[in-house]
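Missing here is one protein chain; the remaining ones are kept as they sit in the complex.
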Amino acid sequence: MTASAHAPAPYVRNAWYVAAWSQDLAAEKPFGLTILGEPIVLWRTASNAIHALEDRCVHRLAPLSLGRCEGERLRCMYHGLLFDAAGKVVEIPGQDIIPAQARVKHYAVIERHSWVWVWMGAAETADPALIPPAVGFDDPDYLLGHGHLDYAAEARLINDNLLDFSHLSYVHANSFGAGPQFAQTQPTITPLDRGVRVQRWRTNTFGQSNRKSPVPIDTWQSYDFLVPGVLLMWSGQYKLGAAQALDFAPPVMDDAIGGLNFTSQAVTPLTGTTSRYFFSWGPHRRHGDEATRDAMMAMAGMAFAEDKLMIEAQQRMIDVTADPRIMPTSHDRGVILFNRLVKKLAGDGGEAARDAA
Amino acid sequence: MTASAHAPAPYVRNAWYVAAWSQDLAAEKPFGLTILGEPIVLWRTASNAIHALEDRCVHRLAPLSLGRCEGERLRCMYHGLLFDAAGKVVEIPGQDIIPAQARVKHYAVIERHSWVWVWMGAAETADPALIPPAVGFDDPDYLLGHGHLDYAAEARLINDNLLDFSHLSYVHANSFGAGPQFAQTQPTITPLDRGVRVQRWRTNTFGQSNRKSPVPIDTWQSYDFLVPGVLLMWSGQYKLGAAQALDFAPPVMDDAIGGLNFTSQAVTPLTGTTSRYFFSWGPHRRHGDEATRDAMMAMAGMAFAEDKLMIEAQQRMIDVTADPRIMPTSHDRGVILFNRLVKKLAGDGGEAARDAA
Partner (left out) sequence: MTASAHAPAPYVRNAWYVAAWSQDLAAEKPFGLTILGEPIVLWRTASNAIHALEDRCVHRLAPLSLGRCEGERLRCMYHGLLFDAAGKVVEIPGQDIIPAQARVKHYAVIERHSWVWVWMGAAETADPALIPPAVGFDDPDYLLGHGHLDYAAEARLINDNLLDFSHLSYVHANSFGAGPQFAQTQPTITPLDRGVRVQRWRTNTFGQSNRKSPVPIDTWQSYDFLVPGVLLMWSGQYKLGAAQALDFAPPVMDDAIGGLNFTSQAVTPLTGTTSRYFFSWGPHRRHGDEATRDAMMAMAGMAFAEDKLMIEAQQRMIDVTADPRIMPTSHDRGVILFNRLVKKLAGDGGEAARDAA
């Protein structure tokens, strides 16, 4: 089976996309980015509300992200049109009458789990229950570091990467150090309503990279990869024999004897060929401290640079290929399940909504 | 009313475009630029004549701006073809016969008011009377500084900016400091044969930015914005009550009691998406000295960077917008009048001439 790698990726519009880390959105500093190619301005008011509008003034298309916060409103700093949080123009300097069409698109936005999420479907259909259960910095159990990377690559290529961890044996041979045997085994993959679950016991190991164990152990890794592109993973070390005792079912997280840790990651398509990749990582407080977290983040910095190098090179190769086709392997089961789900959800008012926009 | 912001701007071919500051065109140093997308080489001879030709050798299309001046002629430094000032090849090394078609386009060029002007219509139709009455460095009354900025934006966006000074209240809130009330008032706008005149009294002010007054005054500002994109403005401070005494008619320039100053500005379309913006500014000698001029130029440097930031961001937003439409406001009267005039003049042998080229 082969599939074209070049057909434009479908994206789910009725989903929450990560737009920023909470702490990167300072009060009264409008912030512009594009999501799915749509220019969006986000701002946090002095009263700590967050608003999101189309980043393009109705008058002459200047970006509102160069604008000025005035209470709950945002003023375009080209000729001074003032917008309310719903996108309606409420003042045009030197003009008394404001035309009815003087408004820009408004986006639903929610701050949760230390991320600012934007709903890319119609604002009135936004469903907060669909925000993935990430772990934020306010979580009492985990001690997280965080960062983000911009990619000159389509978001789907990053999703595909995160859905097949067999690349750990090769891309990350020098960092995470999973060893070649890792790619020889298959994880358990379970379809979810809004994603896939990927789980894997490794038995009789000594841990890996900066979470080595002096004695043989079993290790467990479980992640959900959720629409539109959010990875939530916990991993831990268990007593040797734990896997077998459980008949390879998932362990109780708290039974971990070491190395328990969590990571949230989110892939946001900026345009069809650029993406922003957000990530946090860190130990459970029972299994590490600030130094552990910093060592893990240093490792992540190295590993994520390895991904970026490979994926951007892959994108450039796709770009110069007339009819780029992929040849899936047995490790692509998660990739295929997830992309099929995205296609289905994009069809349910996703693509259609985009065409109508 | 809405209008597409994306239709390619029409430009007037039968007009003089500023190609360079006089002093930037050193003798026997060929200088290449494009105007309206056409590559042009300019050179000043040892005898101080200035010539302008198509910047593209007939042989292999090498730029003549990499060439060598030889008297009134210019030699292509790839394979040595020699061109006279009318664009005719007069020597081909190693070849006796010169084909009749061995010639490049010749442009009419005039040096005046410290600027080098190129006529973009047919050279034989060039009319020196159409050169706008700018003020050069040789003017005995004014003490001028000068500069230029390159824009990654269509020239029309810069013209539009200069035709609606209400942006002073916003773009230049931190530099020129006109205050928000400036954008609340409308100037008087008068159509001219080759442009529009924009005039404005402000009464009972204390001046602005680096031309403050200790006592209340009236201030006057008048500019002509002329085809293809030349702004000529003088401003001055008058006795409190002067505006009312004149029934808001223009004052006699010499009656100014302070701050009398002049600026010439010119916008030249290099390509459809890039422009060069030339400007001079400075005080009347009765109202300032070199220090005044330098302070004004420092202010201009700050303000013009504000314009460039906004306009290039506007251009990028237009570029990613499928069907960019503007929604004019009451302040767009000058913009609309001028663009209508450009369209009319471009139609009179302008666009037609371009298509036939």
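In this document, chain identifiers A and B correspond to the written order of the chains, with residue numbering beginning at 1 in each.
By definition in this document, a residue touches a chain if its C-beta (ideal position, glycine included) is under 8 Å from a C-beta of that chain, and two chains touch if they have at least 3 such contacts.
This is a predicted model, so every value here is computed, not measured.
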| item | value |
| --- | --- |
| Residue of B:10, B:63, B:179 or B:301 touching the missing chain in the full complex | B:63 |
| Option touching the unshown chain, where A:14, A:65 or A:166 are the choices | A:166 |
| From B:93, B:140 or B:214, residue that would touch the chain that is not displayed | B:93 |
| Those residues of chain A which, in the complete complex, touch the missing chain | 2, 5, 160, 164, 166-167, 169-171, 173, 180, 183-186, 309-310, 313-314, 316-318, 320-321, 324, 326-331 |
| Missing-chain contacts mapped onto chain B | 34, 37, 39, 55-56, 58-63, 66, 75-81, 92-95, 99, 101-102 |
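As a working rule, only the chains that are shown with their structure count from here on.
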| item | value |
| --- | --- |
| Chain centre separation in whole Å, for chain B relative to chain A (CA means) | 47 |
